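Here the complex is missing a single protein chain, while all its other protein chains stay put.
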Amino acid sequence: MHITDYSWTEFQNLSMPEKVISLSRNDGTPFHTLFAQQFNRANLDRLCRLATEIRTIAKTRYGMTFLRSLLAHKRAMLYFTQPSSRTFLSFLSACQITGLNVGEVRDTATSSEYKGESREDSIRTFSSYFDLIIMRSQEKGLAEHMAWTLSNSERPIPIINAGSGKDQHPTQALLDIYTLKRSFERRGGLRDKTVMFVGDLARGRTVRSLSQLLINYENIRQVFVAPAPLQIGQDVLNTLTSHGVQWEVTSDMHARLPDVDAVYMTRMQDEWDSTKGESAKIDTSRFKIGVEEMRLCKPDAIIMHPLPRRDEISTEVDHDPRAMYWRQMRNGMWIRAALIASTFDCAGRIDEFHRENL
Amino acid sequence: MHITDYSWTEFQNLSMPEKVISLSRNDGTPFHTLFAQQFNRANLDRLCRLATEIRTIAKTRYGMTFLRSLLAHKRAMLYFTQPSSRTFLSFLSACQITGLNVGEVRDTATSSEYKGESREDSIRTFSSYFDLIIMRSQEKGLAEHMAWTLSNSERPIPIINAGSGKDQHPTQALLDIYTLKRSFERRGGLRDKTVMFVGDLARGRTVRSLSQLLINYENIRQVFVAPAPLQIGQDVLNTLTSHGVQWEVTSDMHARLPDVDAVYMTRMQDEWDSTKGESAKIDTSRFKIGVEEMRLCKPDAIIMHPLPRRDEISTEVDHDPRAMYWRQMRNGMWIRAALIASTFDCAGRIDEFHRENL
Partner (left out) sequence: MHITDYSWTEFQNLSMPEKVISLSRNDGTPFHTLFAQQFNRANLDRLCRLATEIRTIAKTRYGMTFLRSLLAHKRAMLYFTQPSSRTFLSFLSACQITGLNVGEVRDTATSSEYKGESREDSIRTFSSYFDLIIMRSQEKGLAEHMAWTLSNSERPIPIINAGSGKDQHPTQALLDIYTLKRSFERRGGLRDKTVMFVGDLARGRTVRSLSQLLINYENIRQVFVAPAPLQIGQDVLNTLTSHGVQWEVTSDMHARLPDVDAVYMTRMQDEWDSTKGESAKIDTSRFKIGVEEMRLCKPDAIIMHPLPRRDEISTEVDHDPRAMYWRQMRNGMWIRAALIASTFDCAGRIDEFHRENL
């Protein structure tokens, strides 16, 4: 069943697997990209391969010229009413790499300037001029509603969710998977690795999404390290158990550092504190990575962080070759370029160019 | 007489027909586009044909590549100090379609950042870097003054007025004409049709401009439907009468719906209320289009709206094939692309490409 077969109310009440199917094209790839759950092993492998092809092709002028010709006839709207320079610039660059022209709507005041116009009408009007909407908004479910609205209109153009409140941020999970895969390329891939999550695991959507996507890979062991009040939710652990994934919960980071292949650091999410200053009372001193901690790590371990960081990772670590967080940012650009190319069915042409030229 | 033959004071005191002549090039097309009055039947027909050619050419990658090569060597400044995402994105897209690179000035604070610099100096400085200025401003007459200033400078670059306060918004009238022409393409064109205007006719510049431009077409009947305090101005009716145009003023929309070919809905312009809440007291309940009203309309009538809408048109009407307002938005992009192409003398090359390839 396709999204156009449901009323808006019916669509909202679908289970996640049903939603995933309703958003897919015939070949199983997403038309609208709204949820991390839309990525299965096949999609992930395909997108990561595409991202690597794009990254390789982009190394030469000739290759960049090819890439920029792919979507030079299309335009994307970056509808970013929730500010985020990081994600914005990453998507903007991904658009530029694939040749897409962009228009921006960033100011909520401007975009809802005419009192009395519904948000849906604004977006639908703006979408008249574009072929893709990349949307970041504080409003829970807005991307979903616009996807339904546009799919049921005369101009069904795709939507990519670039983050919606606490809710979903599917391309962040994508870039994390891509970074892990890329880092372990010469070590047999992701399988059989141990991934350690450190920090505020209770409130970060990033960790939850990544933990779930890792289920797609064979024999990944997941270690959750946090002060007790910030530990990972029991629901995540239950999901892992039900899929036969090995996991471990601990507050002793240092004891586990020598064994893990990837350390995924996160910052305190104190913007979600229910009372101000609540998080500041938690002792997080043993959940930081500095030069000392790097000595404990394997020589081929990698350190990741979705950034921005505070003091979870010392700037002295930045020059360590195992520090992967800057490259992780850049991976975000490549995987987003791959997602955009895939959304417009360009994967085949990229494969072909890569095969013939590299 | 050309704009450069007048001092600024002389130019301001010209009659509208004299101004129109002074802004024209030798071939009769506008150099600066400032007023709806600059469009005569010949201009309108030519621009609408050009818009349709561009729209057709843009359907293929090959065609888009051609279009984007037209002005890839030029740059436009979008000077939008009066916020309007709608018009901004439409012009931006029109620029991108024709290959123009753009720069934006949107923030009045930024653009007049240096205290003591005149607005004219700012714009002239910024214009040093560009080949076209698309200007939307709250300041009455600013576009006119800049057109005069630039025409009398060493770099006489064209200006397109994208809306100046209550005053003029010539490209809005253009897109309305284009939508009407396009909708009636297979029904013998605009001639002999009845166009009904509904809503706040007293204060919308859109209706006034469109009513006037329709005089250019044979045997158009105009029907004005509004609550008494919001009826169309007597000056508009006098103009119609003096051109022998049939018109009708009524407050009974439902009685006239079965006869009309186009219904042009408008929203309450309460931002012009002299006392707050004044408009809210007017009973507008009989001036709305819903599913019931659509049943009364001809099967081939069209419903237009310049958007944003409030509740003048029910969202249930959106799926009716006669609802033309979303397409009307998109027409704005095509007709603006045509205007830009025409401003840079590209019409001939577009005609030629269209003739040879389509």
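Going by the order they are written in, the chains are A and B; count residues from 1 in each one.
Definition applied: a residue touches a chain if its C-beta (ideal position, glycine included) is under 8 Å from a C-beta of that chain, and two chains touch if they have at least 3 such contacts.
Because the structure is predicted, anything quoted here is derived from the model rather than measured.
Considering the whole complex, the residue from A:Val20, A:Met333 or A:Ala347 that touches the absent chain is A:Met333.
Among A:Ser24, A:Gln37, A:Thr56 or A:Gln96, only A:Gln96 touches the chain that is left out of the view. Looking at A:Ile21, A:Ile215, A:Ile282 or A:Leu307, the residue that reaches the missing chain in the full complex is A:Leu307. Listed for subunit A, the residues touching the missing chain in the whole complex are 58, 61, 64-65, 68, 83-86, 89-90, 92-93, 96, 267, 307-310, 318-319, 326-327, 329-330, 333. In the full complex, subunit B touches the omitted chain through residues 72-73, 75, 77, 101, 103, 105, 107, 109-111, 113-114, 116-117, 121-122, 124-126, 128-130, 152-155.
By definition in this document, only the chains that are shown with their structure count from here on.
With each centre defined as the average position of its C-alpha atoms, the distance from subunit A to subunit B rounds to 41 Å.
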